[in-house]
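Below: one structure in structure tokens.
Here the complex is missing a single protein chain, while all its other protein chains stay put.
Chain IDs A and B follow the sequence of writing; residue 1 opens each chain.
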Amino acid sequence: MSTSTVHTLGELANLLEVRLNGDPSVLITGLATLKSAVPGQLSFLSNPRYASQLAHCRASAVIVDAEYAGACPGAQLISSTPYVTYARASQLFGAERKPAAGIHPSASIAADATIASDVSIAANAVIESGVRIGSGSVIGAGCYVGADSTLGEHCMLYPNVTIYQGVTIGNSVVLHSSVVIGADGFGFAFDGRRSVKIAQLGGVQIGDDVEIGAGSTVDRGALDDTIIGQGVKIDNQVQIAHNCVIGEHTIICGCSAIAGSTSIGRYCTIGGGVGVIGHLQIADKVMISAMSLVSQSISESGIYSSGTGLLESKEWKRNIVRFRQLDDMAKRLRELERLAQGRPSAPGDSV
Amino acid sequence: MSTSTVHTLGELANLLEVRLNGDPSVLITGLATLKSAVPGQLSFLSNPRYASQLAHCRASAVIVDAEYAGACPGAQLISSTPYVTYARASQLFGAERKPAAGIHPSASIAADATIASDVSIAANAVIESGVRIGSGSVIGAGCYVGADSTLGEHCMLYPNVTIYQGVTIGNSVVLHSSVVIGADGFGFAFDGRRSVKIAQLGGVQIGDDVEIGAGSTVDRGALDDTIIGQGVKIDNQVQIAHNCVIGEHTIICGCSAIAGSTSIGRYCTIGGGVGVIGHLQIADKVMISAMSLVSQSISESGIYSSGTGLLESKEWKRNIVRFRQLDDMAKRLRELERLAQGRPSAPGDSV
Partner (left out) sequence: MSTSTVHTLGELANLLEVRLNGDPSVLITGLATLKSAVPGQLSFLSNPRYASQLAHCRASAVIVDAEYAGACPGAQLISSTPYVTYARASQLFGAERKPAAGIHPSASIAADATIASDVSIAANAVIESGVRIGSGSVIGAGCYVGADSTLGEHCMLYPNVTIYQGVTIGNSVVLHSSVVIGADGFGFAFDGRRSVKIAQLGGVQIGDDVEIGAGSTVDRGALDDTIIGQGVKIDNQVQIAHNCVIGEHTIICGCSAIAGSTSIGRYCTIGGGVGVIGHLQIADKVMISAMSLVSQSISESGIYSSGTGLLESKEWKRNIVRFRQLDDMAKRLRELERLAQGRPSAPGDSV
């Protein structure tokens, strides 16, 4: 990937605050993987699995830990955290083409909305009454911001995002396309005949530096607010139900769903496709592996999993039949152990 | 949560058709949970787990079952179904700020669409040829209603909903943002070389009082229609494939998916993240727990589950290895039982 941005290696070492082994005047025009990099590009090694690719890497320079410096045919930017240094470098080369400030003539802006002078609002965006949008924010084409919602500074809403009324969003929040914030939580009371709607009277609060991926949804609270803490990163097609509280700096991977009123701690990592049922408390620094179902609160940090693992279907079918017999097998095993120990089973014996 | 709505307790008792223990002249300005309520607010107790919070609740009144009346420091609205009474109260305080009737000048309305005089159509909505929209309905900003589709009375389409052509929607239907109704069902015939598209010639019928959450999708039928029965409530990011029939008053929680041509009965509850494969018949009043896979028809009402439950990953890994040996273990167990019974195994012996 090449961009029009160009930096010398010397500049990059300064900007990234790392040490350079090599010629500081070499020009770098972009970033690439070890495998696909060409001269003029910068690459990186963060996963030791790929260390063998260093020898043949054609990049002009590579971001590496000091222990791999000797293995690089070209220059090196020496970092004890090469993945973080790569992340910072990517921002230098991938500077968002931020649209110019100003309001497109086709946008519909309520007369009493308060919009900082350097905000950019694209075609067909709709900003309702009482909305406040802070300095440097960008509202993409076709976005909708409902009445009395607030966006902080330097927020980025990609096209076709929908924000309902009464949502509070901090600074530097990124919302990708088709995200919906503040739709009604799923609340109904069954009266024996039909489901009576529970009006969802709470709102949503989203902290600073949150990013939410395409197609994700965060529902408004029933009475209190749904809360997404500062620095939380949410991938695509994630569902956060009403009155959830997501702790600061937690990461939620794609297609996961958190049911209503569950609180997740800080610095957690929720894998892809995970389900967390409602009204649970999850501690800080918990990791849940992909497609697990969390059906009980978790009070200890650690790694948790569920599922059977993948098998060839024939083998899976043979074993799955036995899964249904597991309790029976456990009892029969206990009985054999009793026999082996020379004592008879008794009715009501615990297994 | 406070709104500008104010009711006296006496009024509330009348409107909610429940008995009041307390001063009917007390003013109530909103609803809150037992924990966060302040004077001037109404709270409720439906889950006995929270009964201990009654003693310290600062709400001016609480909706409770008669058995908890004595535990309340303030007034009580006595209901045998406090959750339903709370739902009704929430509607009194959360009356939707319904937009005024009228068509925004930026909306595109086909000349031959038939739109009741009191309908509200917001900015940039697009209404195609032959569409009919009934009295009191609201079409949000950026919504699209395809040719010859019909919406009944008092429907609410939040912003950025898409309805394809030929969809029939009843009265009082609520569709949240990013919902897509009537996209093509997933139908292809593989000719040995490539997948040949099966044109999806059916439509979608949605009954009265249906609510569908943000980002959910309901596909049009291949030949016959896909049908969502009256009173069905569907949460966010649910997928209903072509030719499904969802029985009246069934509830489908977030991120579930129902594959093609499956019929689900009436008054079912499908938990979150559930998958139901295609061409199945599910009886009335079936409950499926979260993240279960339904791979066979269910003819009896009841509760059904799948999955392994969540374990610490280390413990999970130990056990999951054994899952792959289950069939082998079952056979070895049977062999030991034979030995214990003093008879030799025979080739072909059933296990």
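Just a few scattered comments:
We take it that contacts are C-beta pairs under 8 Å (C-beta built on N, C-alpha and C of every residue); 3 or more make two chains touch, one makes a residue touch a chain.
Remember, predicted model here, so these are calculated numbers, not experimental data.
Of the candidate positions A:L27, A:A66 or A:L326, contact with the unshown chain belongs to A:L326.
Screening B:Y144, B:Y158 or B:Y267 against the full complex identifies B:Y144 as the residue touching the chain left out. Of the listed positions A:T8, A:S90 or A:S263, the one in contact with the omitted chain in the full complex is A:S90.
Residue-wise, the contact with the chain that is not shown comes from A:G215, picked out of A:G215, A:G247 or A:G265. Not every partner is drawn; the one left out touches chain B at residues 106, 108, 124, 126, 142, 144, 146-147, 160, 162, 164-165, 178, 180, 183-184, 186-191, 194-202, 215, 217, 219, 222-224, 237, 239, 241, 255, 257, 259, 275, 277, 288-289, 292-296, 302-309, 311, 315, 318-319, 321-323, 325-326, 329, 332-333, 336, 339.
In the full complex, chain A contacts the hidden chain through residues 1, 3, 30-33, 36, 81, 83-84, 86-88, 90-91, 93-97, 104, 106, 122-124, 140-142, 158-160, 174, 176-178, 209, 211, 213-215, 231, 233, 235-237, 249, 251, 253-255, 272-273, 290-291, 307-314, 316-317, 320, 323-327, 329-330, 333, 336-337, 340.
Heads up, the rule we're going with is that only the chains that are shown with their structure count from here on.
The distance from the centre of chain A to the centre of chain B, with each centre set as the mean of the Cα atoms, comes to 25 Å.
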